[in-house]
Structures are given as C-alpha cells and as structure tokens.
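Got a structure here, written out as structure tokens. Questions coming.
As you look at this complex, bear in mind that one protein chain is not there, while each of the others sits in place.
Chain nomenclature is as follows: A, B and C, assigned in order of appearance, with residue numbering initiated at 1 for each chain independently.
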C-alpha cells in the first residue's frame, strides 16, 4: 500500500547509522543575495524567502551587500557573548548531569541566532524568546548568577521556584518570561507591538519560535494579526532542522522555506544563515528598520542546527546520525565568527583560548555564587508559603486558608 | 495619533451612505489566465493565486483554456440547481421572517460556489461544508423536505432537533454535519482525506470556509497537515467580501489573495471568479485531478459577494452600502449562467421564467409537506426524552436518571 | 439614575472606562464599526477612535493572545468573545498564559485583560450559542470569574473587572440582556425598566469583585445561584411559598464563602442552581463547599438543579433550561426531606 499511497510521510534524510545528508538544504554563496531597500514592494523581495542571506564565506571573509560593517569591538563583544553562552550551557548541562538541577536545554550551535538578532535591536525593544534563546537573556545583561539561581529554584530565583529551569525572564531589560507551551509568546509579541504603535512609541517587538512550533495555532494568529495591523514586530523562526525527534519536514518544511510562511498574508520573509552572526545581525537590522519606519512585520527564518540533544531528557542518538552536526554545511557559528576576526587580524587563537578560559572561570564563579543562595539539597530554601503568592495580585481567602493549612501541616 | 500611527487599521472601501467601491478587487479578463497541467511545479503555477480564473465574459460567452466544455444538459442542470437553491433560500428566509423557523442563512449571490464545486466532484468524494453551502446538500440529493424539516426541528429532522436551522447533514450522500464553530471542519476534511489515502481509496475530500474564518487556528492546522501529508483534499475559501460586519481586509485580505495563503507551505492556490459556474467547475476539476492523482492539496479562493444579510439575526445596512451587491463587478452567478445558456441558444427567458416558477412551486410543496411533520407550534413534536440520546452510543446511568426525572416532571 | 438594559449598562461601563483611562482598549469580532452583534460596544469606536476600539480577525486565540501582549505593554484590554461557545479556540492562551503570567514570573509580568462573553441559552441558539462554560474557568487557578444577573451589577462588576490587575472572565447571560426572566417563556417578557436593578447610575461606580449579593432574605432555605437563574429562583421560591435566602454569587471565583456559610448555618437547607450542565459543574463546588462549611447545620441533602448533561438542544430549549418547574421540584424536595 505504501508504495502507491497518496499519503506522503516525510522521512528524515538520515537516521542513526546512516550518512548525514543535507542535500535538501538550498544554499546561496556568501554575498550573493541582493539587499533591497526596506520599503520595497512585496513582489520585489519575495526572493529573500527562498535564497539564503549569507555574509561570511568559507574563508570567513565578509561578503556582499548584507555585510553590516560592524566594527571589531562590536564583533569581539558578540564573540565574547557567544563564548559565554556556550560556556554557560556547558556548565549547566553538566550540573544537570550531576543532579544539581532538574532539567536543562542547551543552545549549542545556535548561539548566533540570539546574539546576532539581539545585538541588532535597541534596548527599548521587547523580546519574546523561546526556551533555546538563553543568549538573549545573557545579551540583555541578565546576571548569570540570577539565571543559575533560577535553574536551582533557590532563594535568588527571579520566579521564586515557580518554573522549571530555563524558563527565564528579565522584565527590567525587556525580555519576556518563557512559557512551557510552545509559540504562545508569538501573538503576545504582536500584541505588545500593537500597543507600542497605539501609544505612539517607536519600540518594536521581536519573538522567536522553533521550526516545529510553526505548526501551532499561535504561529498563525501572530502572522494574521501582524499582517492585518501591520504591527511593528519581527517574527523569527529558528529552523534548527529538528523538533525533538522529528525533522523539519514534519512541520511542513519539505516544499518551501519557513521564511515563505507569511507571503500569503503579505508578510515579507527572509531566509538567513543562522550560523553567520553578521548575516543574522544584518537581516534583523533590516527588519527592525522596516518595523520602526511603519513597514510592518517581517518573518525571518534562521537556518541553523541543534548541536545538542533537545533537552537533558532527550537522547538524539535514537533518531539522528551522531555526526550530523559535523556534516552541517553552515558549520559552527562561534568558529565562524572567530575565524572572521582572526582573518581580519583583530583576534588570535591565543586570545581566543584565553577568553574562553576566562569565560569558563567566570561561569564557574557565578555558579559558586549562585549556589550560596541555596541548592536543591542545601539551604537556604524558599519558604513554602510563597507558593500561594502571585496566583492573584491579592491573595483571596481560599488561598489564605490553604496556605494556613499547609503551614500547619509542615509545622511552620 | 492616528495620522502618523504605525498601527494600520483596515477600513472597508465603502460604508453606509458611501458609493460602493470595488477598485481593490484585482480582475483578469475571461479566458486570460493559462491552465497549467496539474502536475506543474509550484513555482510555475504561483500566478494562479494572483490572477482570477474566469470563463464567462461580459457577453456570457465561454472563453479560454479553463472552459470545461460542459454539455448543455449539464449546464441546464446546474442552472436548475442554482435556481432551486435561490428559491429555497427565498422561501426559508420568508418563513423565518414569519416566525415559522428561528433562524436562517441565505447563500444569495454565492450559488455557483456550491453548485459549480459540487458538480465537479464524484459522489464518492466527501464534502465538509460551511453554513452557507446549502447548495452542496441540495446538489447531493438531500430532500428539501428533510432540510426544511430540520429547520423546523420537527419529527422529520435528521438531527432530531439537536441543532439550530441550517446545520444540515447527509451521511448517506457524503456531506458532513455542520458545526456552529467556524472552520472546525477544515482539519477534519484533511483527516478524512488522509484516511482515504491510508485505505488506498481514491475518494478525495473537499471543504469550504469563509474569508473571515481563515483567521481561525483550524485553517492553519488544515493547511499544515494537508501540506505535510500531501492529503488528497481541496480546501476552498469563499471570499464573499464580508464576515458579518467586517470586510475581508480584517481577515488579512488587503495585501495578498486568500488563494496565496498556502504558498508558503507549498500548497498551490487558485483564485477563481466564484460567480462564474464554469470557472468554479473547471478549477475544482483541476484541483480534484491533482488530488486524485497524488498531487496533494489545492487551495481555491472563490471570489464572490454575500448578496444578503449575514443571517436573519443581522442587519447589513448598518455597516455596508445598500447597493453594494449591485455594484459588484462579478455580477450575479445565476444571471450569468442563464445568460450563457441563452446566448448559446439552449435556453430562453420564457423557459427560465417557467423553470423558476416550477422551482418556486416545488419549494412551496416541499414546505407544505415538511410542516406535516410538525412546526414549532403544532404537532407532531419530537418526544422530549430523545434529548438524552446520542450523547453517548449507549445511555449511561446518569443520563437515564436525568431522563426519568424530566419525564416525571413533564408528567410523561 | 437612568433606566438601562444590561446591554446599555455594559456599554456605559466600557464608555466610562475608555473615557477615564486612556490605557483601556477594546478588541473583538465586530466590536468596532458595527458595535458588536449584541450592540454592547455601540458607538464606542466612533467616540474613541479605531485605535482604541478595534475590529479583530475571527480568531479567538489570536484575540486573547494579542490582548495579553497589549496588556503586558501597559494597556488594559477588554476583549469580547462573540459567544462563550467560541472561547475554546482561545483556551490555551487563557489557561496557560493569561492565568499563569503573574505566577510564573513572580509578579513581574501580568496582563490585566478582561474577557467579556455572552453565555447561556434561552434565545433559541442551539448547542453552539447557548453554553455556560463557567465551571471550567473557575477550576483554573489565576482567573477571576464573574457573572452578573442584572444591569446594576453588570456595570459595577465590569468596571471592577477592567480595573483589576488580575485577568477576569466576565460572562454575560444573554437571556437577560434586555430584561429579567423568571424562567417561564410563556410569560410576557419584562423589560429592565420594570426592575429596581435596571436603575443604573450614569456616572462611575463599581461593585466589588468577590462579594456575593443576598437578593432575598428568608429563614427556611438558602438558594445559591447566579446569572439568569437568580430570577428563576426568586419566582420559584415565591411560588413555593418558602422563606428563602437567595444568594447571587456574582463572582464565581473567588467565592464569597462567608455569605454562604452564614446563610446555610441559619437555614439548614440549601439548593444550588445553574443553567450549565450538572456533572462537575460549578454547582458541584457549591455543594462541596456548603457541606464542608455547614455540614452540622444541614437538615437535608443539598439539592442541585441544573441543565442536563447533554448539549443544549434547539428543539427542547425549555425542557433543557432549569425553569420554574424544575426549581420548584427541587425546592419541594429539599424542604420535604427529613
């Protein structure tokens, strides 16, 4: 039946034991894609959703019209942030493996997505991340100690033990709280952007979801409302090829790019090399300029690869080749930016090693500091009665009673 | 603030008291749009989502490659069905106004959508209509007496008084039961089509939603699943310009056609003159051939106009010009098909009048017959205990008890 | 004071809040140019502009999702869902987001959204225009759930809802939009102008959330209800000739337990009534609460009178609706039990 069936079942290009195969990925050479003005007509920029905007070539040189021309101190800061994110991930992943935290999600291989995108936005712009955007929190000066404290659910946790690890937040610096439910932040970002427009403020909003999450209703709601009201928002799809065990084809990526998803609503889409910090920066900047000048929403697809497991609860060797990441044609974003700086003469392998070491040490110091606020096994602990707070602004009677009941039971 | 605001609020082209303005509608001359082979590459048929497939020209002559070449007896049958639908609507609308039924929805001006689309499909194909597709039920030989009995909630109602008027069904002839919740039938149609493919059957499914309903999640789910599994399904969007009081721009129709909504998923879209029965037939046939031969889903936008009120609960003079329908550039589908037959010499005004009279009389006879099964005020009535049946396949204890309680109270 | 229908009272509340608080915005299907299918937002777009009263796409989840974002960015959104039956497509945004935002962020993020939605049957709406899904929302921690039974409360509670920094699900029993309803569809319909609670101040006032109203005072029986059924209960108690405390819960979550306890401790008998389906409905919580709070005072089993556990059938609207006959039978049962 399967042979002559009209039911098409998407199959991953390679499964465990097979040779990685990225022939399905359409690539453009660095510098090859034009950079149209932000006020171009839709039909004149549709190519951006098929081609792949790239700046860094194989020799790590910046090419073409999308080169944002960033100075080396900015680029070095970007590199530092990417290294910091990776070191943070590495430590936290290991802490989970040692049972110090209950859960963790790495962004290995996707660091340029958050750092490149975040850097191109203003501090007043509001970010609505997904759980693999820890880079955005770090970029927006969320203290590592605080982020770690959150993962420890300790007395310094900014959400007071209410959430699982990695569901960060930073209200002060305009990064939203993360939800366990995929894609819910997407229409919220559109609403936030609409409010900015209603209030006449020039801040914009940006949000991120994974390739798999585009199938959710909230993706559609966000695109529809953004298109109808021309909301000043950037909608990012991080296509890291996988959604837990299903490859991007199961989310509908076999026939057309994710960047193309908004075309039918008149939302321009840009497909960008997500492992090329310069390209990510440039494309985000372009979209931000559109939004800020009243041009409305842009959908950006960031083509990247999930270098690690989905989460610490996952074992990817069950569903994809072990060496797939190594075969990914867009490489390692960190390696590429470093190469660029080295080839430009502003950085060296030695400096890099030293910086890596420094970040590693910094992360370790932060971890030590974070644990002074409590761990899962050692105090200080959050006080159990805090569990009843913030359900409502003011605690209603039934929660006061339940709180009292618990305190009595716990002998507090 | 509104002047320099970045919030775009869609505004209808004309409101009550203003002159109707359809300049926003992109039209193509009859016969002007190419008819590509059904196995064309997506990129080669994208134009179909922008252009407007039309067959009948201003002189009611059939033009161009989409002319389905139907023989006159088929066309006369189509005309008869459209007249029947209009007469049915007319009678039922008046019966609602006289308080004989509680609610009604006309399809005035949209008759070619159901009749043209339905005729191009096979009896074994399954239809998932919206509430303005009464034409599909009539086409599929649902007795008018039964449809009217349903609207009367009488003893002959095929859903035994469970639903409001116009929520028809016809399982035997493969037309699905209508839901009050917009667009829910869309992913169900995709599921039905997937099952056909799984079972190796060559039936396909077709579904219809309104322009306004495309904003619902189910629209997105249907497109996504249809694209991923290449389900043999035809997804129709009936763009009748209005969704109660909001014009199609509020559903995102200002920048791109509804036919284009699936492009980003690789679903071809065809925009068709929904008031041109020949064009509707031809486009449906094309999409059916694609689906049946394993080509996957097609999205069809039928450009039409809601000639009447949204429903009997609505008063459109509050939000649109009274004479808007008269100004609609695609005219009246019934008038156009009749004109075509007359100009081809297979029909005459006299014959038409006689047929109209005959249909009117037939509808009246059916109404009389239907009322013998009971009306809202006169028996026979459904038995009240039937209310508890079909919640589950077998009535559980708690419903048996509630049923007994009611019967006791009612003294039955 | 003016005579207002519930629709006018709701319109008045919205008008006042749009006027005094520039952060208030309204969005929903057909709420703008048209003024809403039940006319609750009539004239408001004209008065406050299309940036404050916004016609939305037909996407309940999108309406609620964007409303949350509007609220996070400092506005105070009032979203209309055209029928309560159509709130389900937005359920995830309500449950997982709106209700949880404050908690999950330790109070640093919240969104003061009010969701207004007409509920209940009695207008021949069949199963998809008649539902009363309030119980589902009261079970979700983090939501305030309200259902007024008259124009005065509707306005005052809606003002409080909009002012609340917590999300509020505001159910409007559409059967009594235009007048109170005693549960007998054969009686001539009565306008709000003939009811004391149809007298509504034109100016600002509020009715606090979380407080029940004792609409009748008696000593033999406590009837606990809300929405349309409050009026049915009043009629039935009169018919039965029983001296009853009739409690209109008004705010379903948080529940005013004190008012209930005081009454049932006094009367010793209790009947709970609502239009929604029975199994695991809000009445179950009322019964559970009463038996927990007043067990030793109870002289008879608490009686529940509700809609049947079926969808709302078009043909049998009045056999489905818990009208006077059913209330009366319930009252007799609880009064005669011993």
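Miscellaneous remarks
Definition applied: contacts are C-beta pairs under 8 Å (C-beta built on N, C-alpha and C of every residue); 3 or more make two chains touch, one makes a residue touch a chain.
Predicted, not measured: the structure shown is a model, and the values here were computed from it.
In the complete complex, the residue from C:2, C:20 or C:280 that touches the missing chain is C:280. Considering A:49, A:93, A:163 or A:285, the position touching the chain not shown turns out to be A:163 (whole complex). The residue touching the chain not shown here, chosen from A:22, A:47 or A:103, is A:103.
Note on the undisplayed chain: of the listed residues A:62, A:81, A:250 or A:300, the one touching it is A:250. With the whole complex as reference, residues 126, 158-160, 162-163, 167, 169, 171, 176-177, 179-181, 184, 186-196, 198-199, 205, 217-218, 220-222, 224-225, 228, 389-393, 396-398 of chain B touch the missing chain. With the whole complex as reference, residues 1-2, 5, 7, 9-12, 15, 102-103, 153, 157, 160-165, 167, 179-182, 212-213, 215-218, 243-246, 250-252, 313-314, 318-319, 381-382, 384, 387-388, 391, 398-399, 402, 406, 409-410 of chain A touch the missing chain. Although one chain is not displayed, its contacts with chain C can still be listed: residues 61, 85, 88-89, 91-92, 95-96, 100, 103-104, 127-128, 135-136, 138-142, 253, 255, 277, 279-285, 287-288, 291-292, 295-296, 298, 300-302, 304, 309-311.
Simple rule for what comes next: only the chains that are shown with their structure count from here on.
Centroids built from CA atoms put chain B at 42 Å from chain A. For chain B, residues that reach two or more other chains under the stated contact definition are 1, 5, 7, 9-10, 215, 217, 250-252. Within chain C, contacts with two or more other chains are made by residues 51, 56-57, 59, 61-62, 89.
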